[in-house]
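Note that one protein chain of the assembly has been removed; the remaining protein chains are unaltered in position.
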Amino acid sequence: MATEKDWTHKLATIDPRVIFLLLLISVAAPLLMPFGLPVGISPPTTSTFKFIEGLPSGSLVVSAFDMSAAVAPECYPQVAAFTTHLKNKNLKIIEVAFDSAGPMFADQALRDVFGASKDHPLYGKNFINLGYIAGGEAAMKTFAGNPKVIQKDFYGKDVKDLEIMQPLSSARDFKLLIVISGSQVDNFVRQFGDPHGVPIVGAVTAVLVTRVMPYYPAKVVGYLNGLRGAAEYEQLVKRPGIALAGMDAQSAAHLLVIIFIIVGNVGYIVRKTRRPS
Amino acid sequence: MIGLDARLVGILLSGGLTLMAYSFLYRENRVSRIAEHIYLGAATGYGVVLSAKYVYDNAAVPLAKGNTFWAIPLLSSLLLYFYFSKKHFWLYRLPTAAIIGVGTGIVVAADFRTRLTEQIKATLLPLFVANDPYNTVNNLIIVFGVLGALIFFYFSKELKGPTRTLADFGKYILMVTFGASFGQTFMARISLIIGRVQSLYIWPASILLPLAAVLVGVAIAWDRRKQRTPRVSAGK
Amino acid sequence: MLPFAPGVVHSFILLVISSAVMIVLLYASRKGRVPKIRKLAAIDAIDEAIGRATEMGRPLHFTPGIGDFYGYDAPMTIAGISVLGHVARRVAQYNTPLIVTFAAPEIEPVITDVVKQAYLAAGRPERFNPDSIRFISTRQFAYTAGVVGILHREKVAANLMIGYFAGESIIIAEAGFLAGAIQIGATANTYQIPFFVVACDHVLVSEELYAAGAYLSKDPVQLAAITGQDWVRLIAAAFLVAGCVLATFGISWIADFFKM
Partner (left out) sequence: MKLKVPLAITIILVLLQVTDYYLKVPVINTVAANFTVAILVMSAIAVGIGIISLTRIHVRRIVKKRPHSLESAIMLITLAIFILVGAVLGSGDPSYIYMFQNIIVPLDSAMFSLAGFFMASAAYRAFRVRSREAMILLVAAVIVMLGQAPIGEAFWSGFPILSQWILDVPNTGGVRALIMGIAIGMLSLTIRMLMGHEKGYLGTGA
């Protein structure tokens, strides 16, 4: 008979805090001492890269920051990677946020990639940070219908005086919409993709990928899958960054959890097979 | 402007708050409670400022410039505040009904298309692809998976016979979906932990790490002394 | 011919048919046709959870999630509030402590109204405690932090999460588990369902959320709406089967209809 003190019981009922501690160590250690496992590049990342490569120089691209600060560790490395790509291809970038934290990251991306945001000589000409529009999907609909509905940019400048906004009348003028999101892309497909035919690229958290896939490749032309997608894109734009560094920590953490799942099942199965005897 | 010192203080502050929040993983305690309440105050206050800015920029300014349309939402939303009145409580329902009407209307119209008819359209796959067993099998799994999972939710009666088999297949497909979604999310959440750990490795936040380790050690020793009986395992 | 937006005709036709089917069923039930619905274990478990909190004399926590009244989350919030009405009536009868938390301030008046009316309907208006209705924060994870704190500090016995949830679902559900609460999760946000599946005792999967309020009301007219869901489901399935069979033989009638 299996008793309460039995080893199988112990295996099946490990204190969650032991798991928490080991998980923390498995993430923290490889960040200090990376072991450098190779990262392959997946097709959706390649198609994202190719689509942006194929845009004629000077095309208008909208980066929609529907991201909260909480998903920044996953999404911001993506933003940095593709903003670099947009800059290298000399495309015009309109940054707009549908989450209140978005404008800060939009600003940070400009500073990281261009070296400055609102004080950059090309601000208002090659890129702009329109700031946050409250109201979720309803706001997206309004913006898609008339991007000039926004009166002032994030820094309080009058938007109508800025060169980049002049040719805009509706979302039809956008050559690409990059959705940076940890919540959903369906709303962007509904308000930009379906009614205005704007191609969409998802710079999304790994969670969201299952929700993006039904739209790929018809409405969503490509997507980056969380931190891994960022690590892949960093390789494509030849700008290795924090995403690549994090991949070893990912490997260790995944391995740890799978080991715990196995251990738990060993305890469970042994107890179950013993019981009838 | 913000100088170097402010930057260091910022790193220390955010590192400290991260560790305070993480102390919850050991157990709910005063330190984690303080972090929680700082967070509640800061985040809510920030939300208020952004909402106020939105109303000011997008309604108050246009109204002041003579666009009278904006008086409608501004005034009608004041009815929401009758919520605090005992007598005319119900007046809050008028603006709420408007928000719900518009909010639901937008989503129900678009969703019926995006989530139902577009999905049917995407699933109209041939059940047999000549000389391509791989795609034939995939199509069959998708089509019967969708049908099975749809039927699985059938509310009107318990299913029997072949429809039961189809619904069971649907149930298994749903389980695969849930498992896959869970597996995919895990990487995302680990990314968040990576982000936090990386921020703690930056000097001077790194000096907090040994401090935190000592405090947790003391807390564990304290708890052990207090109750010599074995602690609850696995939660419940 | 109506001036349709491009590519929506098929959807409009199906919307009209589906709505018509549901409306006809509602009218039929008003005339006394009582629809049959199978037992939905996860929804029945709501009453079990209330019973458990009552026995233990500890609070029941209810949250409609972080949703508000517009956009994608609106219907889930509304469905959650509909269940809250039922829950509040029960806890009013049993005098179980109730805590309702939420993240969108505009839903506060509705929630207060629903809970107050429920206490009134149960004949116990004096038992209503205004402190039980708690707006936490508009910000997603600040809300989460607040709820997690409440689950532990107030020793919640039953935790009902019924409405719109996003990334916080696993945090609230696992914190509820660690606090020892019996838990029911319900959301139509598909990619959060797995977290409720692993951490909750019972889960209302996607559309069951929308059926829950009607099911609990036991009102024949509302139950008819659930039957309506089944009819529309069968219509969708019929289109699928016909379309796939035709597609197998290279006939694209149905596919063409969906391009209209």
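The letters A, B and C name the chains in turn, as written, and every chain counts its residues from 1.
Convention: contacts are C-beta pairs under 8 Å (C-beta built on N, C-alpha and C of every residue); 3 or more make two chains touch, one makes a residue touch a chain.
Please read these numbers as outputs of a predicted model, since none were measured by experiment.
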Omitted chain - touching chains that are shown: A, B, C
Residue among B:Ile141, B:Leu159 or B:Leu215 touching the omitted chain: B:Ile141
Identified contact with the non-displayed chain, of A:Phe65, A:Phe114 or A:Phe154: A:Phe154
Where the unshown chain meets subunit C, residue by residue: 2-5, 8, 11-12, 15, 18-19, 22-23, 26, 68-70, 75, 78-79, 81-82, 84-86, 88-89, 104-106, 108-110, 112-115, 117-118, 121, 131, 133-136, 138-139, 141-142, 144-145, 153, 167-168, 170-171, 173-175, 177, 188, 190, 193-195, 197-199, 205-211, 213-214, 216-217, 219, 221-222, 225-226, 228-229, 232-233, 236
Hidden partner interface residues of subunit A, rising order: 12, 14, 16, 19-20, 23-24, 37-40, 42, 68-73, 101, 104, 134-135, 138-139, 141-142, 145, 149, 154-156, 206, 209-211, 213-214, 225, 228, 247-248, 250-258, 260-261, 263-265, 268-269
Where the unshown chain meets subunit B, residue by residue: 1-2, 6, 9-11, 13-15, 17-18, 21-22, 24-25, 33-55, 58-59, 69-70, 72-74, 76-78, 80-81, 83-84, 90, 93-113, 115-116, 119-120, 122-123, 138, 141-150, 152-153, 170-187, 189-190, 192-193, 195-196, 199, 234-235
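Quick note on the criterion: only the chains that are shown with their structure count from here on.
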Chain closest to the middle, measuring from C-alpha centroids that were averaged per chain: B
Between subunit C and subunit A, distance of the C-alpha-averaged centres to the nearest whole Å: 29
Interchain centroid distance [CA atoms averaged], subunit B/subunit C, Å: 16
Subunit A residues counted as touching two or more neighbouring chains: 16, 70-71, 137-138, 186, 194, 207, 210
Of all residues in subunit B, the ones touching two or more other chains: 46-47, 51, 102-103, 106-107, 111, 113, 181, 185, 235
Subunit B to subunit A touching residues, read off their complex: 25-26, 46-47, 50-51, 54, 57-58, 61-62, 102-103, 106-107, 110-111, 113-115, 119, 122, 177, 180-181, 184-188, 190-198, 201, 231, 233-235
Sites on subunit A touched by subunit B in the complex: 13-17, 20, 23-24, 27-28, 31-32, 70-74, 100, 132-134, 137-138, 141, 151-152, 186, 189-191, 194, 205-207, 209-210, 214, 226-228, 242, 246, 249-250, 253-254, 257
Subunit B contact footprint on subunit C (complex, rising order): 8, 10-11, 14-15, 18, 35-38, 40, 68-72, 74-75, 78, 106, 108-110, 112-113, 136-139, 141-142, 145-146, 148-149, 152-153, 177-178, 180, 190-191, 193-195, 197-198, 205-208, 211, 226-227, 229-230, 233, 236-237, 239-241, 243-245, 247-248, 250, 254-255, 258-259
